[in-house]
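And then chain A:
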Amino acid sequence: MSRVTTHPKVTSFRPPETGDFAFTEASWKEAEFALAKYPEDHKASAVMPLLWIAQRQNQGHLTRAAIEYVAQILEMAPIRVHEIATFYTMYNLEKPGKVQLQICRTTPCMLRGADDILAAVKTKLGIDDGEVTEDGLFSLMEVECLGACCNAPMMQVNNEAYYEDLTPEIVERLIDDWRAGKTPTPGSQQGRAGSEPEGGPTVLTDVQDYGAADGPYANGTFVPAEVRRARAAAAQADNEAGTSSDKGSS
Partner candidate 1 sequence: MPTLEIDGKEVTVPQGVNVLQACEIAGHEIPRFCYHERLSIAGNCRMCLVEMERSPKPIASCHMPAQDGMKVWTDTEMVRKARRGVMEFLLINHPLDCPICDQGGECDLQDQAMAYGFDRSRYEENKRAVPEKEMGPLIKTIMTRCIHCTRCIRFAAEVAGVEEIGAVGRGEHMEITTLEQAIDSELSGNLVDICPVGALTSRPYAFSARPWELRKTPSVDVMDAVGSNIRVDTRGRDVMRVLPRLHEDVNEEWIDDKTRHACDGLRRQRLDRPFVRNKKGRLEEATWDEAFTAIAKRLKGKTGEQVGAIAGDQCDAESMLALRDFMGTLGSPNLDCRQDGAKIGQGARAGYLFNTTIAGIEEADACLLVGTNPRREAAMLNARLRKRFLKGGFKVGVVGEQMDLTYQTEYLGAGPETLQQVADGKHPFAETLKNAEKPMIVLGQGALAREDGAAVLALGRQIAESFGMVQEAWNGFNVLHTAAARVAGLDLGLLPGTGGRDVEGILQGAETGEIDTVYLLAADEFDTSRLDNAFVVYQGHHGDAGAHAADVILPGAAYTEKNGTYVNTEGRVQLGRLAGFPPGEARDDWSILRALSAYTGQALPYDNLGQVRQKLIETADTFARIDQLAPAEWEAFGTRGKLGGEPFRSPVANFYMTDPISRNSETMARCTEAFILPKREATGTHG
Partner candidate 2 sequence: MRNSLVTRLYTRRHGIHVGEDQFGNQYYRNPNAHRAPGLLSSSEKRWVLYNGAPEASRVPPAWHAWLHHITDEPPADGGVPDRKPWEKEHAPNRTMTAEAYRPPGHTLRGGKRAKGTGDYEPWLPS
């Protein structure tokens, strides 16, 4: 293992059984980036990024060989890496579907109807929590709070895209889209920009009336760039949806 350095030996353990798993060149690039963050004799700190890289390379799940391969790179005892890989829920030990639906069911989402969303997905796909559809396209997972409570209920797809403001109908439509090979636009599914209130801002609209002090918001016209972009995107999506539905009806 010439690409990584060694650290002092403090225990003895059996050599890892890596099977035929090995990092691709692209994975190595990411792995080296992760390894560079830590001192040489503390390179075990890079275990979580490396597992993540291995999981991505291996179609979203970790095999025993992949886990032990990471152990070999980091010169850790294989059992230590197994402990980490089995502890964290975002490391999948079984192959997930191409579209991993991760539905939040923590209190705010639950109050806004996460249970209905979950039930709708379960009946639509015919799978239970932690299972994969027979065609290998979908897998379902209940997760805890993902920090998008203002847009509850929500779900995360493939660990990155947030789909918010869901209703059972919307979720079914989304699933149909994925089935048809499309990728629906992430974000609020009910036309909200970010986590703004529906229909635009409702507070701090009358700053001038109170003779507000100076500052970018003083005259009520300044809108931060992020918000501007989000509004534009939402408007465009609305337009497209409107035109397409018009076409469909005519």
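Throughout what follows, a contact is a pair of C-beta atoms (placed from the backbone, for glycine too) under 8 Å apart; a residue touches a chain by one contact, two chains touch by 3 or more; residues count from 1.
The candidate set was assembled so that all candidates are chains of the complex that A comes from, given by their letters.
It should be emphasised that the depicted structure is a prediction, and the values quoted were computed from it without experimental measurement.
Note on chain A: across 1 or 2, the candidate touching it in the complex is 1; the others do not touch it there. On the side of chain A, the complex with candidate 1 involves touching residues 8-14, 77-80, 82-83, 86-87.
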